[in-house]
Each structure stands twice: as C-alpha cells, then as structure tokens.
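Other chains dropped; remaining ones untouched in position.
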C-alpha cells in the first residue's frame, strides 16, 4: 500500500520533470540562448533523473534511495542555476526543483526512521 | 504559455505511469503470477509511452500529437487487460488508463479545433 | 530467439540515441546557438523515440511496429535538419538518423512479409 507521502513525492517529481522540459524549450527560444546553455544542460539531466526516480519509487525498488540521493544533488544544481535567471520559466523551474529536493529529503528521512 | 488543459493532461499521464509501475510490481507478488503476465507486459509498455508522451507535451514538441495517438492505443489495451482482474492494483490501473485515454482524446480534440 | 536483423536494429537505434545526445550537447557549445535551436529540439525528440523503440523491440512488444513508424518519421525530420549544418556532430547525427530510418524500414518490411 502506498503512503500519502509517496503519492505526494511522485506528484512533485513529475511537476519537476515538466518544469525542466518546459524551461529547456523556452530557454532555446530566448534571445540570448548563449547565456542559457548551462540551464538547458541541467534541465535535461534533471528531467531524466526525476523520471528515473519517480519510477523506482512507484515500483518500490530497493534501489530507490540511492537514486534519490543523486536526484537531490542534480535538482539542487538545477535549482541553483535556474534561480540566477529572471525568466518566468526559470523561476518556476527553480521553484519546482526546490520543492523536489525538499520532498526527496523528507522521503529519505521517513525511510531511515521507519527501518 | 501552458493551458490548464495541458497541465491537467501531464498530471493524468504521470498518475498513469505510477499506476502501471505499481501494478506491475504488485502483479509480480501475486500468487498466480502466470495469470498476470499479459497485464505486466502491458504495464511496461503503457508506463513507457505515457512517460514519452508527457515529455513531448511538456516540451511542446511538434510530434506530440502522433505520439499521443499511440499512447491512447496502448492505454486502452492496458485498461482492457487490467479491468479483467479483481486485484485492487489492477482496478486502480484500469481507472488511471481510462482517465488517460479520455484526457489524451480531449487534448487532441482541442488541438484540432484551434488549428 | 532474436534474429540478426533485430540485434542489428537495436545497435543502430542506440548509435542514433548517442549521436543525438552528443549533437545536442555540442550544438549548445557552438558560437551561433541560435541557428542550432531546431536541431537541438529534434535531437531531444529523436533520442527519446529511439530509446522507446529499442526497448519495445527488445521486449518483443506487440506495439513495436506502431512506435517504429513514429520513430522513422522523427529520425527523418532530425536527419533533414542536421544535414543542413556543416558541423561534424550534425553530419554524424544526420548519418546515424539515416541509418536508423533505413534499418527501421527494413525491419518493418520483414515483419510484414513473415506474417
């Protein structure tokens, strides 16, 4: 049976994937694409690791915790980069990444406590 | 700018991915796995096509509509198989697949109308 | 039992994924990123559909043929865009996409004949 926390985590991971995909697409349409390169690169990595993590959590994989540690790291890096840019899509992506970092940390903490 | 309909669609696609992953995992733990084989196989395909579709929609890809047609087909097949089984995870997965089929059809209809 | 043709197809799909990922990464490092935007966008879609197709083929999914038709379409579009650019990574990607289109068409033709 899946807990509320898990359902919520999956929802947050998914929001982060779509925020990253949207951010990458809109960065490519900005006038100064050159300044957005690092942002686009992190968006790609972040969307991919969130996608993997959400599926490992959904399938209750014994490897979910390790993958989530890496997810936290990449989300944090993506947040830090996006937060530097004023574009609306970057700000929204930074927010989604931060929410993701927090939810992943919460989930990991709950696993450590209950085991 | 992303419409409410698109945000909602992405949310429904994601719910379907996690329902499929959960269903496949729990099918593997059932006493009569043998009877669940087709269900597990469809769960894998369905989760993958929904994942692809959600990312094509999020990135506003010109290929989103084609991919979505295939998504509808696989979700429908997954629904039909899951609906045959009484397990709670199968029933929930069938429901998520049906919701996905409906949302994808709505989205496609809205695209046809506005173009 | 998997045929030689299938093993070969999977290998070609994979080469195309890595060519697309590499091309997108190097496009982002070009001086005139602005001119490479369409190329980067197609690289993302192409890598994703090839990844899905290779897994549907590997798992012998009944949906492999439909997905492959979309794969051919996206690979063709990616080839046509990449072929316009003189960068080495674009030329290599165009070549990998063309090889992919040909291999997918061969595979589809072999399925139609043997059924």
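Think of it as A, B and C in the order they're written, each chain with its own count starting at 1.
Assume contacts are C-beta pairs under 8 Å (C-beta built on N, C-alpha and C of every residue); 3 or more make two chains touch, one makes a residue touch a chain.
What you see is a predicted model; the values in this text were computed from it and never measured.
Depicted are 3 of the identical subunits; the complete assembly encoded in this structure file consists of 4 such copies.
Simple rule for what comes next: only the chains that are shown with their structure count from here on.
For the pair subunit A and subunit C, the distance between C-alpha centroids works out to 27 Å. With centres defined as mean CA coordinates, subunit C is found 24 Å away from subunit B.
With centres set at the average Cα position, the gap from subunit A to subunit B is 22 Å. In subunit B, the residues touching two or more other chains are 55, 59. The residues of subunit A lying in touch with subunit C in their complex are 24-25, 28-29, 33-34, 37, 40-41, 44.
Contacts from subunit A toward subunit B in the complex involve residues 2, 10-11, 14, 17-18, 21-22, 24-25, 47, 51, 54-55, 58-60. Contact residues of subunit C toward subunit B in the complex are 41, 44-45, 48-49, 52, 55-56, 59, 61, 63, 66-67, 70, 73-74, 77.
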